[in-house]
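Report on the following structure.
Showing subunit A:
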Amino acid sequence: MSTKQFLFSGFGGQGILFAGKFIAYKGLIEDKQVSWLPSYGPEMRGGTASCSVIVSDEPVGSPIVTYPDVLVAMNLPSLDRFEGKVAPGGMIFLDSSLIEREVVRKDVKVFRIPATRLAGENGFPTLANMIIVGKILKELGEYNDEGLKAALAKVISAKHADMMEVNRKAIDLGASL
Partner candidate 1 sequence: MIVYDKPHALLDVPLHYCPGCTHGIVHKLVAEVIDELGIEGKTIGIAPVGCSVMAYDYFACDMIEAAHGRAPAVATGVKRADPSKIVFTYQGDGDLASIGMAETVHAAARNENITVIFINNAIYGMTGGQMAPTSLVGQVTQTSPYGRDPKLCGYPIKVCELLSELEGAEYLERVTVNSIPHIRAAKKAIKKAFMNQIEGKGFSLIEVVSSCPTNWGMTPQNALKWIEEKMLPQYPLGVYKDRSNGEVKK
Partner candidate 2 sequence: MADKVLMKGNEAIAEAAIKAGCRHYFGYPITPQTEVAAYMAKRMPKIGGTFLQAESEIAAINMVYGVASAGLRVMTSSSSPGISLKGEGISYLAGADLPALVVNVQRGGPGLGGIQPSQSDYFQSTRGGGHGDYHMIVLAPSSVQEMAELTVKAFELADKYRMTSMVLADGTMGQMMEPVDLNFDVAPAPEKPWATTGTEMKRKHNIVNSLSLVPEELEKLNIARFERYELVKKNETMYEEYMMDDADIAIAAFGIAARVSKNAVNEARKRGIKAGLIRPITLWPFPDAPFKKAATHVKQIISVELNMGQMIEDVRLASECKVPVTLCNRVGGMIPSPEQVLDAIVKASK
């Protein structure tokens, strides 16, 4: 049985929920069982935002991710809060533009991505999240053209179709790192 548990975390406004939604949709398109659960309430307003995403071959039990296989930390408080929770052998993707400190854990794979800086340099300053998503897909062996296109079409409404291409660029940039 293959189950991947993701925890996306960062500041409100960094596209944390959106990144999670994209990963969930990509799983759905590939006939996996998926769930997406956000933190909600006042903490969303300018504070920390997080969401649990599970992608599995089996029906998803609890949708709450406590010990993620994959942690995305887009700010320091998120890394501080969740580093210790990552499953042994798991992965941490962090935005090294915003997090200076090293990861203490030795039993996890760490990917330091200067996502915010790269996003700014490449003309899509709000898409640091999707750069990280690209890197995750690459590392998990889930980077494939068809699935990406279909998932993007699901998470970006027709009204914002112009956003499709730039999101794709951000994902591709992440995957190339």
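With respect to how the candidates were assembled, all candidates are chains of the complex that A comes from, given by their letters.
Please note the rule applied: a residue touches a chain if its C-beta (ideal position, glycine included) is under 8 Å from a C-beta of that chain, and two chains touch if they have at least 3 such contacts; residues count from 1.
In this text the structure is predicted, and so the values were computed from the model without any measurement.
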{"item": "Candidate number, among 1 or 2, whose chain touches subunit A in this complex", "value": "2"}
{"item": "Residues of subunit A defined as touching candidate 2 within the complex", "value": "21, 24-25, 28-29, 31, 33-38, 40-42, 60-64, 66, 154"}
